[in-house]
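Only one protein chain is missing; all other protein chains are in place.
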Amino acid sequence: MQVNGEFKPLIVAFCCNWCSYAGADLAGNNRLNYPAEVKIIRVPCSCRVNPTFILRAFQRGADGVILCGCHPGDCHYTSGNYYTRRRMAMLFSMLDYLGIERERTRVEWVSAAEGAKFAATMNDFVAQVTALGENKRLEDLRCKK
Amino acid sequence: MQKVTASQLIDRAAALLSDGSVSAVLGWKQGEFDYDITPAVFADEQALRDAFVWNDFCGANFSKYLLKATKKVDGKVLVFLKPCDTYSFNQLLTEHRFDRDKVYAIGIPCEGMADIDKVKAQSGDGIVSIACGETIQVTTLYNDAPVSVELADVLEERCANCKSKKHVAYDELLGDEGDVLDSARFDEVAQLEAMTPDERFAFWQEHLSRCIRCNACRDVCPACTCEKCVFDNPASGVENKAPANEFEEKMFHIIRAFHVAGRCTDCGECSRVCPQNIPLHLLNRKFIKDMNDNYGEYQAGAEVGSRAPLVDFTLDDPEAADVLDRRG
Amino acid sequence: MQRIGVFVCWCGSNIAGTVDVKAVAEALSHEPGVVFSTDYQYMCSQAGQDMIKASVAEHHLTGIVVCSCSPRMHEATFRKTATAAGLNPYMVEIANIREQCSWVHKDMPIGTEKAIILGKAAVAKVHLNAPLTPGESPVTKRALVIGGGIAGIQTALDIADAGFKVDIVEKKPTIGGKMAQLDKTFPTLDCAACILTPKMVDVAQHENVRIFSYSEVSEVKGFVGNFDVTIKKHARFVKEDLCTGCGACVDKCPMKKVPNEFNLGMDNRPAIYIPFAQAVPKVATIDPAHCNMLKNGKCGLCARVCTAGAIDYTQQDEYVQEKYGAIVVATGFNPISMDKFDEFAYNQSKDVITSLEFERLTNAAGPTAGKLLRPSDGAHPHTLVFVQCVGSRCTACAEKGKEYCSKICCMYTAKHAMLVRDKYPDVDVYVFYIDVRTPGKNFDEFYRRAVEEYGVKYIKGTVGKVVPENGVLKVQASDLLNNKQLHIDADMVVLAAAIEPDRSARPLATMLTASMDTNDFFTEAHPKLRPVESPTAGVFLSGACQGPKDIPETVSQAGAAASKVIGLLAKDKLMGNPCVASSNEAMCNGCSSCANVCPYGAITYEDKEFRMPDRTVALRRVAKVNPAVCQGCGCCTVACPSGAMDLNGFKNDQILAEVDAICK
Amino acid sequence: MNNAQLRDEVIRISGVNPSKCMGCGKCSATCPAYDEMEFHPHQFVSMIKNGDLAPLLKSDSLFRCLSCFACVERCPRGVEPAKLIEAVRLQVIREKGANHLKPESVPAMVDEDLPGQLLVTAFRKYAK
Partner (left out) sequence: MRKCALSAMNDIFAAIASSKTVYLPVDGADGNAAFTKWEDGLVWSHALNTVRSPKDFFFPQTEDLMAFKTEGKTIEVIDIRKESEDFVIFGVRACDVKSFDVLDRVFLSEPVDSFYASRREHGVIVSLACSRPSETCFCGTFGIDATAPAGDVTAWKTEDTVYFEANTAKGAALLKDIEALTEEASDDAVKAQQEKTKTILAKLPLANLTTEAFGGGKTKEFFNHPAWEELSQACLGCGTCTFVCPTCQCYDIKEFNTGNGVVRYRCWDSCMYSEFTKMAHGNNRLTQKERFRQRFMHKLVYYPENNDGLFSCVGCGRCLSKCPISMNIVKVMKTIGGNNG
C-alpha cells in the first residue's frame, strides 16, 4: 500500500494462542514498538495454519506473511509446531521455486516470555518486506483498490 | 517393445474369469486409432478377445479405477499393474481407499510408454496405423512407406525418467521382476532451482498461464480421491471453475501439489493428460525432492501403511529458513 | 444474518490514549451486520458488563465484538457476560486493541486505523460464529495403575486414600518391582525392604485397592473418564483365594533347578515358587515351562501336599473387563543387556556382574545371604572395580547403548562402594567415572563420604577392557588425571548398566495412543508444566517409564500423578472444550491423514453407509473425532486435503474471513 | 598453516567431529600402545579439539599408534580417535612434501608380487 508516496507493507502474522500471541501481548505490556502494518490473527496452534490462509492473505493484498509458534519442544499440544515446521518449510520452498520472493514469508518461534523477540522480529520482518516492495507475484488484481 | 504380450494377458485373464477367481477385468481397450486407448472393464472372455490391447500406448494407471470398480463389481476385480501403477495401488491402500480383498492384481513388466506427440514429431501427422513390435511402425497419410520409430526415442517423460521397474504390490507377476532405478527425475527440478527467482517466475508464469482448469490433472491423479475436492466446494472459499487470473492459476496448482505432497507416487499421469502440456510433474517432484533432501528418502506407495513426511516429524527437522538457505 | 453489537473499551487511557475509541465505534457501526456500536471507559467493569447485557436485550444482538485488551485477559469475562445475557458464550469475539495496538503504537491516527481493522476482523469472524456447547461425559470413578513397583504402589495408595477405587495390574507374580530387589537405598542407607514391604502390605490390605498380579493389560478402548480395559490374568495354576502362602509346595517340588529370576539367575528356585518371602500376594505360582505335571502329567506332588487344596492344574488364562476413569502408567525400567559389551567380559566371567546383580549379592535375602562372595568360586574378593556409564551416554551405537544419562548409577555405585568398604575394609574398591553426577538433597555429601571417609578410590577415566585370566580379572583402564594407563588385577567387576524402559511399554503405548520418545520413554504433556500427564487425556505417568528416576523422585512423581487422577475422578462429569475438531462425514475420505497427526488419538474411523450419487448405498470409512479427547490444536484440519475436518471456534471460513478483513 | 587451519584440515580429512568427545578416556583405556606414547589417544582428541597441534606434529606418538582401531570400536560417542591420529599423520607427511603420490608414478611401482590392495591403499593414503 502506498501512503503519501511511501510504501507501507501489509503484514499478516498468525500467532499461536499459547506462546506467540502471549509473546505479542508481552511486547505490548512492555510497550515495545513495532509497525502497525503488522496485523495478528490468533490461532490455537501454529499447526492450525493452512497454506490456503497464507495464499489467501497474499491474494487479498498482504505483502508478507509470518507464522509464529511455540519453540520446538514447547508446543502446548506437544507436536503441533513440528508439523508446522515441515509444512511451512515445504510450502515456502515451493513458493520460492515458483519465483515468489522468499523474503515475504517467515516462520519464527516466539515464546510467551519473548516480548522483546516478538517486537524485534516484527520490526525486522517489516523492514525486510518494505525493502522488497509491493507483492506483485502473488497478487489478485481484482482485490486492489 | 513390451516384454509380455497382449495374448499372454488375455489368456491369463480369461483363465481367471472362467474359474471364477475374478469377475471382471480392468484393462486397456482398443481405441479409434491405434494409440488412443481407453481404460475399460471387461466382463467376459469374448470382450477381452475383441478389444483388449497391451502395447506401447497403454499409459493409463488403473489404480484409481479400483475405487469405483471394487464397489460396483461383485467378486474380485482383476487389474493389470505396471511397476509405477503398483506404487499408486499401495498408496491408495494406505489411505484405505479400496478393499484389497476385492482385487486380484497382476504385475506386468513395462518397457516404458510412448508419447504420441513425440511419435508424431518423427512420423508426421495423419497417422493411419501403428504397429508396435521391435520398433514402432507408423503409417501415415503423408509418407509413402511406414516410418520406423524406436520406443526409446519417444518415451513419455515419466518413462524416460522411470523411477522403478519393480512391482511393489501384486498377487501374481507375469514376466520378470525389475529393479528400483537410479533415475534422473530430479535433474529438471534442480535446473529450475539453479535459476534466478525471476527466471523461475517467468518459467512458471508462462506454463501456468496456459492452464484452462479442465481438472484433468486432478481427476486422473490417483492421490486425488477426495469425496469433494476443495476446488469444487463453494464452501471452501477457494472454489472456482476457471482460473480467473494469474493468482488463481498458481493457487490451484500450489494447493493441489501440497495436498498430494507425501502421497504423490510420481506416477506422472498429471503431466501425461494435461492438454496444455504444463509440466505439472515438476511441482510434485519439487515436493518429493525437498522431502527427500530434508526428511530422508521417502517413496510414497513403496509400502502399505508407511507414514508420509508431512504427517510425521522428527525433533531435529530443519527450520523453514534452513531448507531455503541450504539450497542457496 | 447476525445482529452484532460492538463494544469499544477505553481501558481508561490505556487504549483511549493512542486509539480514538469513538472513531473506532463509529467506523465499525457501518460494518454489515453491526446494529449497535458504542464505547465505554472500562468494559470489563460491572457497569460495562451490565451495559453489554442491556444492549443484547435492547438490540436483540446475536453476536458480540469487544474491542479491548487481549482475549487472554478477559475473553472468559465477556463470555460469562454473554451467557448472563442469554447468548451462547462462543458468540463473543475480542479484538485485541490494547496489547497488540494501543500499547505498541504511539501515533493516534495509526493506532486508530489499526484498531478499526482489528475490529473489522472480529466482526467478520463473529458473522461465522456458531453457538458451541461443551460436550459432557461421565467419569468412571475407578483408576487403573499399570505396574506394581514403588511408583505404581505409591500412586495406588494415594488414590485409594482419597477414596477412589484403584486396580493395580502387575505382570510378575508379586508386586514390589525393582525396589524389592534392592538392598539399601541412598542416601540414607535404610534397607529397601524395610520401607517398601509395609507399603506392599498397605496396598494389599486397602479396601479400595485390587491387585491383579501375574496379569497384563491386553486391550484399551475408550477415552478419558471412560476407558474400557481388558486385563489378561495369566494362569498361575494356584487358586489365589485358597493359597495361604505356607510354602509346603515350594519345599516339596522336585523340580528345583529353575534359574531364579528374582535373584537374576544367580541361584535356583523350584517350578512352583513364591518369588520372595514378603511377596504380595503371597501365593505360589507354577511355572508351566518347568512343571513336570503341566508338561507331561507326571508328578502332582504339590497338589498332594497342599492342605488348602489350592493347586489347580487345569487353570486357564482369564480375561477381566473393567471400566476406568483414569489410567496411570508405571511400567518402570530394566537394566540393558550386557551382551554387546564384550570388552567387559560379562558373558565370559561370572565375576563380572551388573549393579542390580550386586544388589542381590549384598542382600541378606539374596543368594549369598548378604555375604560378598565371588560368584565364580565363593571366595572372598580383595579387589573390586566398579565401572560407571556402561551403555549410558553412548551415541556411537544404538544397539549397544543409550544416548541418555541413566541418572541413578552415580549414586548407587557410591552406595555399593561405601557398603563394601564399610563391611570389608580389606577390600580395595575402585570406581571408574566419567563424571560424578550428584544433584539431589544430600547426594554430593554422600558421594564425598564414600571418597573421604570410606577410602573408595575414584578414578577419572574408564575401563577399556577386562580379561579373565588365571582366576583374576585383568582390568585395563585409563586414569586421565594422572595421565596413566592402569592395569588392575580385580576379583570382581561391577558394571553400572544403563537402564531402559520395560519392553512392555511400547505395545502399551500403542494401546493407550500415548506418545513415546525415541528411547521408548513415555512423553509428558508438557516437559515443564505437565510432567506427570501424558498428552493423551486421562493417561498419567508415574516413575521411570517417563525417564530415569531414583526412588525419592519416583515417589514424588507417583504422588503427583495420583493427585492428578484424584482431581479427575473427583469430577462427576467432564466438560469438554467445545473448540474441538469435527469431521464432515459427507466429505471425509477416511484416508487417515488426520489420525496420523493427532497427538491425542482423538480420531477413530468407522464404516458408515452412504447414499451414493447413483442412488446405491455404499459403505465408506469416515473419521470421527472424540470431543472428550480432542484438545483443539487443529493439526488435523491442515492434514485433511478435502477440508472435511474443521475446528470449531477457529473454522477455516472464520480464519479466512479474518484474513480478508485485515487485507481489505 | 596456523593451528586453527591445521585443526580444520585434520577434521576435514578425518571426517571426525572431536567435539562429540565427552572425555571418558575409554580410548586410552583400551589402547594397546598406550605406554609407547607420549600423547595418548584421549589427549589427541582433546588437543585437536583445542587446536593445540604443534606438539602433536612433533611427537613420535603419532607413529606409535598401531591403527588397531580398538578406540574406534569402543568409543561410546563415535569419535573415532584413530582416524584423527591418521589425519595428523597425513599432515606431517604432507608438510614434508616428499611423499605425495601422483597417478602417473603408480604404474612404475606395480609389482606382480605386490598385492594390488596395498597399492590402492597407499595411493589413497598418500594422494589425498
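Letters are used for the chains, namely A, B, C and D, taken in the order the chains are written, and counting of residues starts over at 1 for each.
One rule holds for everything that comes next: a contact is a pair of C-beta atoms (placed from the backbone, for glycine too) under 8 Å apart; a residue touches a chain by one contact, two chains touch by 3 or more.
Predicted model, so just to flag it, every value in this text is computed and none were measured.
Although one chain is omitted from the display, it touches the following shown chains in the full assembly: A, B, C.
Only one residue in the set B:A105, B:I127 or B:V323 touches the chain that does not appear here, and it is B:I127. Checked against the full complex, the one of B:V41, B:L78 or B:A302 touching the unshown chain is B:V41. Considering C:E31, C:E75 or C:D491, the position touching the chain not shown turns out to be C:E31 (whole complex). Mapped onto chain A, the footprint of the missing chain covers residues 60-61, 140, 142-143, 145.
Seen from chain C, the chain kept out of the figure touches residues 30-32, 613-615, 660-661, 663-664. Remark: the residues of chain B touching the chain excluded from display are 31-33, 36-41, 60, 65, 117, 121, 125-128, 141-142, 206-207, 210, 212-216, 218-220, 232, 234, 240-245, 269, 272-273, 275-278.
To be clear about the criterion, only the chains that are shown with their structure count from here on.
Remark: among chain pairs A-C and B-C, A-C carries the greater number of C-beta contacts.
Among the chains in view, C has its Cα centre nearest the centre of the complete protein Cα set. Look at where the CA atoms of chain B average out and do the same for chain C: the two points lie 45 Å apart. Mean C-alpha position of chain A lies 37 Å from that of chain B.
Measuring from the averaged C-alpha position of chain B to that of chain D gives a distance of 52 Å.
Listed for chain A are residues 51-52, 56, 73, 79, 83, 87, each touching two or more other chains. Contact with two or more other chains is made by residues 597, 639, 652, 656 of chain C. The set of touching chain pairs reads A-B, A-C, B-C, C-D, using the touch definition from the header. By the touch criterion stated above, chain B contacts chain C in their complex at residues 71, 94-97, 225-230, 233, 235-237, 259-260, 307-308, 310-312. Interface of chain A with chain C (complex): residues 10, 12, 17, 21-22, 24-29, 31-34, 36, 39-45, 47-53, 56-57, 60-62, 73-74, 76-80, 83, 87, 119, 143. Contacts from chain A toward chain B in the complex involve residues 51-52, 55-56, 58-59, 72-73, 79, 82-83, 85-102, 105-107, 137-142.
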